[in-house]
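First comes the structure, then the notes that go with it.
Only a single protein chain was left out; the remaining protein chains are all shown in position.
This part shows chain A:
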């Protein structure tokens, strides 16, 4: 029925676009990628840097729409460009025609190349302060040049190196080459560096921008989520510019271009899915539901079909003239639903912030979300998720307002249906709220109106329907009984069979006797058996919600959801932050993830949990919550136990396997986060910002104060990281094996991190460009960070350093002081 949408609606901008020259970076009439050296004769539009021959960049000309950019073609073009850069270089024969597949020369050769290439990276990267000299060397040393090319073409050349060269090299040719080379990397790898790429695009000179833009535009055409991601990041990273320059900056322009939605997939005449034409409004439900859950009861079915069609036709008739459904065809349709969804979530956050009490906030949140549900399912998704999906429902009653003094971050759970591709898969059909039963009971409810009928009982007197009487008089009590014990036998033990007994005993005349003591015992047993929960506190609603084991929550919400029966149903959660700048969080996330992969690569068993960050603007965003974790503050407040006692309570006595593995997890995560806190100078480490998960890991959250910034500049927290005696107690005391293991892990971690220091530094350094973030305050941020890797120390010296750090932190008075300070000012234990 939605397919009937008027074909006139097909957005005309796409047609205009194809003839619009606005996109082209290069005004050359050449149809596609510069596949011949001749393209280099095309003058770049901006002021071309002097001294270098003008270089062609991938043109975004009109003809491009009909041609798909091919990574191989791109690469070949790059090679040609590079060849020109090399000028007189003759030493190494590069088989231009042969190396189309992007791999370097024959393997035998590549082995010999690799080493010098790496050395050269060192040379360039070890000395980032003097890029110029490196460049000079490059220029004056043709052999180096060739090494560089060999490196670029080698298998080892990865995104990290590409980004680094893009940033450090001032050679437009190299930049252009790398810009093209980006096409050949896997999308996921490049996506990791997207903030860096875009920040360079915004804040670095023309050449870098020109090198990056074709890739970004290309990806935007391909993917809605990439488009939005770029638009958000561009907005966020442009915001530090002065307002007057910001408006005309490249970043803002590109953002506008993306949001105007002119970057449509090439050749797609944008009528791929008519559903997308009604942005973010629920698909009218109807016969489709029969498809979802085919009824087994043919009687009811046929009848319901008839009646549903009544309502359906009437629905259609009315909605056609319903003004509120039409609306918004002006808004670009590809990106609109998702933007609208995000905007709604942010709007809720803003309104919540105005309410005075937690209770009011919670109620308001629930009501707002229930309204949001009216507009779902839609072609919207959570960008923090790892798989493609459509959001179908927000279980509004599960949402909680998080603890924050003046802002109103909140946590929502989101039900999604996994799909192949959220852009092309069709949006799920809406199932009304109260059709939960259809998932459980025999009575199939696409035709719930009918059962309501049967309740009314008015049909039983109508002779026409006599034949059907049996089908109609489904006994609701019976249904209740069939359904519910089954529901509980899974979760509870056989005690609950009791309730079934009382029904079956109807047949046996023998009276059944039970002991009052048994009832009383069962009561207390079951109360004790239920997993430890925190008591509900209207002032801290999130504690209960977060304490509930994730699996338990998923099961519970799935049971209560009308979509729960679908096999591709998944539950996600997200924290919506409004009024907070998450750019530092994003930076920290990237560093954490980089370190995690370094440690994984070096096989150091340090455990950290980078959680995904979505920056929506300079003052809003979303965070992927850490599941199964509560803050140390909540642990202490609700359990009233010391950390060790809490471990004992949750995991068992010190000799049990459960406790030991929890303790090991604790140590590994402590070591990981200690290093991170030290390297990144993470501050504001009170117990509200440290989570404890169900397996004993600690997880640091809130990287609002890192590198050069610290809260209120009170000068507290001078220790390297937070290591309270409580932590040490959990590790088995300062003399225990686990504590030594902790220190050893830290040493190994530091050595591993040091080995790959550049990969970490590079992330931070690029983001420093043009940034006003407090973490970059002062001039020594990068130097300080680099110094903390202690490149100059031997491993023995490093060990000494770790010992010192640990000792210092343990003895640190300021940690205690800071906790006390937090307790006084924010009530955080």
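In this text, a contact is a pair of C-beta atoms (placed from the backbone, for glycine too) under 8 Å apart; a residue touches a chain by one contact, two chains touch by 3 or more; residues count from 1.
Rule of thumb we're sticking to: contacts and distances are computed from a predicted model.
In the listed set "Serine/threonine-protein phosphatase 2A 55 kDa regulatory subunit B", "Glutaredoxin-related protein 5, mitochondrial", "Calcineurin B homologous protein 3" or "Armadillo-like helical domain-containing protein", the entry agreeing with the UniProt name of the missing subunit chain is "Armadillo-like helical domain-containing protein".
Within the full complex, the residue among A:153, A:262, A:340 or A:423 touching the omitted chain is A:340. The omitted chain makes contact with just one of the residues A:156, A:194 or A:355: A:355. Across the interface with the omitted chain, chain A contributes residues 279-281, 285, 307-308, 310-311, 314-315, 317-318, 321-325, 327-328, 330-331, 336, 340, 344, 347, 351, 354-356, 359-360, 363-364, 366-368, 370-371, 374-375, 397-398, 432-434, 436-437, 447-453, 455-459, 461-462, 476-477, 480-481, 484-485, 487-488, 492, 496, 498-499, 501-502, 505-506, 511-517, 519-520, 522-524, 526-527, 536, 538, 545, 560.
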